[in-house]
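Below: one structure, written as structure tokens.
The other protein chains are all here in position, but one chain of the complex has been omitted.
Moving on, here comes subunit A:
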Amino acid sequence: MWRDLGLAVLVLLSAAVESNSTSPPGKPVLLSCRSPEKETFTCWWEPGSDGGLPTTYRLYYERERLEGVHECPDYWSAGSNSCFFNKTHTLIWVDYYLTVVASNALGNATSDIFKMDVMEIMKPNVPENVTLLVVETEDSPYLHIRWEHPRNTDTESGWVTIKYELRIKQEKNNKWKEYMSGTQSHFSLYSIAPGGVYTVQVRCKLDHGSWSEWTNSTNVKVPNYVQNERSFWILVATLSAIPFMAAMCTLIVKRENVKQCVLPPVPGPKIRGVDFHLLMSGQSEDSTNALIINQNFPLIVGWKDQMEEYLIVTENDIGPPSDASHCQKRKKSLIIPAGFCSDWEIQCKSTHIQNDCAGGTKNETGNFPKNNKSLSGESLSYMEPSKLQKQQCLGQNFVNTEATDPSPLNYDNAVKPFTNSGYVDIRKHVENTQEVNVKQVDYSRVEDVNGDNVFILNNKNLAFNSSGYMDFQRQEEKLSEDYSRVKEVGSNNVVVLQIQDMSADTKNPHATGAHKMGVCTELINSEYIDTIPAPPLM
């Protein structure tokens, strides 16, 4: 009995030991499949418990439009617990049904069916050869990132379209910034901070598949010297700004001087010989002085003496002056003193002179306006004479005309300036070459006239000489005179006249009605008695 119990216990123990060590394998699990380039794919599974015994795993697949169950063609290329399908075994756009069977001595275990289409499991490898380059331009540097397409992917036939994505991080921040690059395998990042360290990662995807893993980080440091250069220029700019500001301040403070220097005042018009300021502030006398200087007239020394020199009235029979120079001289001489006069008087005098020179017989009043006009053409360019002054001139002219004889006479007439009344200073011209009978004259004065028209002569002062004659002051017009010869002088103061036929200038004495004369015709001397036809005494 004891022996049976012991045997039963032994069998139980051995059975227990055996069951702990071996068991059929656990169920494997298919994890995922992946196709990196749309031409091959790989699947991985996870094995279950192996049951203590060596377990084998097999992968079987069924495919759309393919009869039968097929086993994995390659268990080793992709590592353990994987199955690699090469190009010949890969079809796109067909469904694959995969199962993994684990088997050991004790049993099998089959995984669930895993359905897949290569189109859906695309996940490329990571991009390769990511290179960073800091490109230094004049304005600002930028970061140029370049990479290559992942290995084994065919980008030339158009079978797959790869799209890239990258992310950049600065050393200071922990935040990634993502950028899409599309199908390009390069990227440029602008506005980078000098002296900063940048980290870049890139990934890609095929068509509408999954993104690949990120590449390993690639770092680059942006050089710092650009900033130094900039700071140098900033320093230079500030240093140069100080003298610039100082110059501006001086300019503003001294803007008047600057203005004078840069924009000199335009000089006003200058007339040669005239002091403008003197004109502005001076008296009328000075102004006229200024005007005189303008006309280049010679200086006037003393007008009075000259006036006295030239104020001459001459009696002569000379008609219109033949001596032009003589006339000219007169004209000139008159102009000079006339310069002292006012404007209009100058005109007047010169016109008058012109009248004389031009033709003495002309009506001078009539010629005045004409000469006025001719004068206006001359250098004297003054205003028209005022009426008052004109009248003065005319009045002066009139005075002058009255003084002149209708028969040609040359008068040097000058009107004393600055007075309204004109006068004629008549003086005998010493140089007059005309023949004037200037003779020594003996006078006998008729003292009394008797009723019988007897002349009583006063012989006091009577001095007879060879050519004595009686000259009575008479009017100048009278040229014809009556002469009679005294024949005898009686005791009773009786003059006996003798009628005698003389030259042309003797005439028969008029015998008026009441005029009786005892005419004794005895000539003592050839003496003449100038008789003045007296007005009727009775």
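The rule we apply is simple: a contact is a pair of C-beta atoms (placed from the backbone, for glycine too) under 8 Å apart; a residue touches a chain by one contact, two chains touch by 3 or more; residues count from 1.
Convention: contacts and distances are computed from a predicted model.
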{"item": "Chain not displayed: protein name in its UniProt record (\"Prolactin 2\", \"Very-long-chain enoyl-CoA reductase\", \"Dolichol-phosphate mannosyltransferase subunit 1\" or \"Sorting nexin-30\")", "value": "\"Prolactin 2\""}
{"item": "Hidden-chain contact residue, picked from the options A:92, A:105 or A:197", "value": "A:92"}
{"item": "Of A:154, A:178 or A:213, the residue in touch with the unshown chain", "value": "A:154"}
{"item": "Contact footprint on subunit A, counting only the chain that is left out", "value": "38-39, 62, 64-65, 87, 90-95, 97, 112-115, 117, 119, 154-159, 161, 183, 207-208"}
